[in-house]
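My questions all concern the structure below.
One chain of protein is taken out of this complex; the other chains stay put.
Here is subunit A:
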């Protein structure tokens, strides 16, 4: 399993549009993709679950990838976070 901690910089937090784009990217990988905030985990391939975390600007999340292609998924998804959120 790979882990990556990231503090959200986007003013609106993980709002609908980037959440949607992120879910789309995550869904392309076969491994499990999880976003964790304050001990609460969400399946990053499910848009309602990701939005349900209500991640705001300045909050820290942990991105986890586990399983097939976990390294490639982590590289791509962590880069997405840094570029978009």
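In this section, a residue touches a chain if its C-beta (ideal position, glycine included) is under 8 Å from a C-beta of that chain, and two chains touch if they have at least 3 such contacts; residues count from 1.
Assume contacts and distances are computed from a predicted model.
Candidate names were "Xanthine dehydrogenase family protein subunit M", "NADH-quinone oxidoreductase subunit N", "Membrane protein" or "Phosphoenolpyruvate-protein phosphotransferase", and the UniProt protein name of the unshown chain is "Phosphoenolpyruvate-protein phosphotransferase". Contacts to the hidden chain, counted on subunit A, fall at residues 12-13, 15-17, 19-20, 23-24, 43, 45-49, 51-52, 54, 56.
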